[in-house]
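Heads up, one of the protein chains got dropped from this complex, but the rest are sitting where they should.
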Amino acid sequence: MTNHYIDLKNSDCILIMGSNAAENHPIAFKWILRAKDRGAKIIHVDPRYTRTSARCDYHVPLRSGTDIAFLGGMIKYIIDNNLIQDEYVKYYTNASQIINANYDFQDGLFAGFDAEKRSYNKKTWTTEKDEKGIPVRDYTLENPRCVYQMLKKHYERYTLEKVSSITGVSKENLLKVYKEYGATGAPDKAGTECYALGWTHHTTGSQIIRAMSIIQLLLGNMGVCGGGINALRGEPNVQGSTDHAILYNILPGYLKMPSGSLDTLTKYNEKYTSKSTDPQSANWYQNYPKYTVSFLKAMWGDEATPENDFGYSWLPKLDEGKHYSAMHTIDAMYAGKIKGFFAYGSNIAVSSPNSNKVRKGLQKLKWMVNVNLFDNETSSFWKGPGVDPKAVDTEVFLLPASASMEKAGSQSNSGRWVQWRYRAANPPGEAMSDGTITMLIMDAIRALYREEGGPCWEPILNLKWDYRNSLGRFDPLKVAKQINGHYTRDLVIEDKVTGAKEVNKKGETVPSFAKLMTDGSTACGNWLMAGSFDQKGENRMAKRGKEDPTGLGLYPDWAFAWPLNRRIIYNRASCDPQGKPYNPKMKLLEWVGDRWVGDVADGPWPPLADKEKGKFPFIMKADGVGAIFGPGMVEGPFPEHYEPLEGPLTKNPISGQLLNPAVTVFKSDLDKVANADQKYPYVCTTYSATEHWCSGFTRWQPWLLEAMPEAYIEISNKLAEKLGLKNGERVKVASIRGEVTCVAMVTKRLKPFEVEGKVIHQVGMPCNYGWFNPVETADDSVNHLTPAVGCPNTFCPEYKAFMVNVSKA
Amino acid sequence: MSQELIKLIDLSRCTACRGCQIACKQWNELPASRTKNTGSYQNPPDLQWNTWTLIRFQEHEDQSGNVKWLFRKDGCMHCTDAGCVKVCPTEALYHTEFGNVSLNVDKCIGCKACMYACPFGVPKFNAATNKIYKCDLCYTRLQGNQLPACVLSCPTGALQIGPKDIMLTKAYKRAKALGGDASVYGDKFVDGTHVVYVLPEKADVYDHLPQDPKIPLQIIVWKEFLKPAGLMVAGAVVAGAFLHYITHGPKMPEEEITSEGGDKS
Partner (left out) sequence: MKKGMIKATRPFERVVHWCLALSCFLLCITGMSTMYHSLNFIGAVIGGMANLRMLHHYGGLFFGASLLVAIGIFWKDAGRFSSKEDWPWIKEAGGFLWHVDDIPEVGKYNPGQKMFFWVVALGGAAMLASGLIMWFPLSFSKQLVRTMYVVHSLGFLIIFAFIFVHLYLVTIGAPGSAPAMFTGWVTRGWMKKQHPKWLKEMEENGTLEVYGGKGSNKISSS
């Protein structure tokens, strides 16, 4: 979230799209209802009418996988009706910049496409710069090559008729949403968007979010109270684990994972350090080397020296052009290229797409370790349905882990609040916290290396590995302090202007990432978390102050919000170039005299109108402005509608490209695809029920199982009638990759769509079930049906749109 | 100090997350039943001895064909004129100082009369223990100045509890703010319930929600008429016999006139 949960109450219009907030984020929904009490419009756009829809002002059904078409239509509507926040768009976005003359877009393809590699050469996806390297700008927005005009041109094709025909949304409904949401372009109005896995689980996932970002920038909704793009993230500490680099392509704090060609720290820093010659751009990522060096110091402590590149060479490197997402890993596993595997707190036999392939892949492992609360479909894959245990050679280790309530540590919510929490109960039996398990395994590996030696010993034996407390137990506070960072030696910083000296002692915690150094005098495991302890070592994550001085629900003394306890990021964009808030009723920030008052400002510099010291508000961007033209994406700088890998259409109604051109399609014999196939005529989507947790360890909880006892498929009464199915009857659901059984839930809440003149039926299934338990039903995972394909930016699988058939069991 | 409390259920804020349903089971240590999916989110299908509160899910199509999904937290309404209290032979069911109807399970003899006296079908029988069970509004928590488990668990503020007058004012204010078909349900019958709904839809749209709940006529005849009449009849026959004896006198046997009979035995 750019904003935070409580801030949802400050919104004037909340578009819930790609999220089932009431069901999957019940606590967040409290603040959405507060906004409704204030008179905000709450709109739900979703293939299904859910518990969220029931509490919104209205629900608009949309065919799975057509979000970009819907949002593209909104961009066109906003531009056509001139609903943009003019000043904001001109000064705070790249709308005024001029796009490279060689940039082009034709029939669904952007310039530079290499059909063989299914990737783009992005060299023309740039904007023009003057001789000083400063972007050329046309503040009239009239230059035909300026971003604004090119945006207008790009979305010209997204007419109401076209969008309605693609999405299955009636024109009236489209207009209703566009009008209502477009109204938040008024400077003193704010609209916000809540999304979740309903957007990310598509082959176009990242671009859907990009499309919404463009809308938010056009309407001036970024950085303001009640605005922003708000990913409602999952209960399993999704925000925290992403911040701390659970993904293969990042290091903690979203630093880039180095690849093989970047063999020295200098080359690495050179590549990723952002450059700008614009005096009005803060260009915060110019500090990149400070964060990498401090990270390396946190990894290897005193062993990391300037002489050895701070141990940069000990970091693992990605092979150039190769990906290591869960889907790629499973593909390699199935190809027999992987020997051992840690399923750490995960149940991939249920949760990963194309379960048949996953389970066959697991059989090819030599060993597997599953760290989990319960035995599950992954650790017991060798005795699963259709598997002969005698034929499986994989050695499986199940390590019992403690639940989140059975260990202390930090947890980050979607609003980037890092909250310290305490152990509520001891773990049962032999269960241990993940930290303890990791520590003990690493201790054993290091002991083996010390005794026997081995290849690549340096990163292992040089590792700073002192996370035990005085009793010899794993101490999460020590880890947290290492992440926050500390001074590795006494450091005196002299203020160049006042001459005042700031004395920092060795070992003191770093109070802010602004204090991090490139010379190794600071160590910091994750620069974003610098400041989670103050310099005296007080744990700010454990703070529970209930004061709210702004009255906007920022609660600055409750826990720590990265970065620097900022509650709403890009908050300088909530003020006009003179530093006056656009919405005087919600003074998130205001330039008073010589400083910002309100939230922790996005940098101390004066507002933009100060031509000398003033800075653009989007300080993390090299040019300081919000990116309407976004060349960072792999499949194009403007979001474009493509059909899902499996859909009901043979031709993309808006271009010649049916599938996102940059998508990787796996080639194994189990990666079968059935687009627009008569045998699989219904669009299916998957989701999680309120009552269950992810891949379903809550199936062990009798009360929750009582409430949601077995797998089901939601199916419209019209389709049920067509298929002769009765409510509560058992059915078989099949895709080209597999089939599962479940109960038919016949409902009026689902309605068929009219798409390109055809009636398209949509069905939906929850993803929380598996064969392992409860034994009485043993309905297997819906991911037997889903394809292993994902967004080419994130490799998040396309769980939300694929094709199935339904028949009586 | 104790005072009359009302639990306000604002259905316009309910997201049917069922936190209340589970929290109730947790606090009251009620075991789960092994259920089936019957083609509905509603589960268990009805209130049970071990399910004191239940979210009812109902798909409702209005006249213009719009489908609405209605949720209703069902459970004990804690009537002032409570049928269950009226019929309970052992005072196992009783009104507390907060106005709610509590249950002393130890006193319950399993007669089940309350099940037939309740206009809402709330008390449920457990054959294994031969006792009935129902929500007691977490009486022990109220005594300890704690919120009932359901209210505590509610994420959206659909459940609130507070002094009667304040809650009723809130309820009417909310119904007015919602406008349309919204209404307040609970204060106008059985002398006022201690659970009051704000219904966003017309009351008659909701399944299993009685439109004019009252204690059944037979129960009133039984407990309001025949029960006191029992005492009157007892008094009348005693008085009648006594009057008969002193006014008319006994019907004596005829004099024994033979020598064989009488006192010669």
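Order as written gives the chain letters A and B; numbering starts at 1 within each chain.
Going forward, contacts are C-beta pairs under 8 Å (C-beta built on N, C-alpha and C of every residue); 3 or more make two chains touch, one makes a residue touch a chain.
Just so it is clear, the model here is predicted, and its values are computed rather than measured.
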Which displayed chains the unshown chain touches: B
Selected residue (touches chain absent from view) among B:G144, B:G180 or B:P253: B:P253
Among B:R34, B:K173, B:H208 or B:H244, residue touching the chain not depicted: B:H244
Those residues of subunit B which, in the complete complex, touch the missing chain: 87, 89-91, 107, 109-113, 115-117, 125, 130, 216-219, 221-222, 226-227, 229-230, 233-234, 236-238, 240-241, 244-245, 248, 250-258, 260-265
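Convention: only the chains that are shown with their structure count from here on.
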Mean-CA-position distance for subunit B and subunit A (Å): 49
Subunit B - residues contacting subunit A, complex: 12-19, 21-22, 25-26, 31-41, 43-44, 59, 61, 67-71, 155-157
Residues of subunit A touching subunit B in the complex: 22-23, 26-27, 29-30, 33, 49, 51-55, 690-691, 702-712, 727-729, 743-749, 776
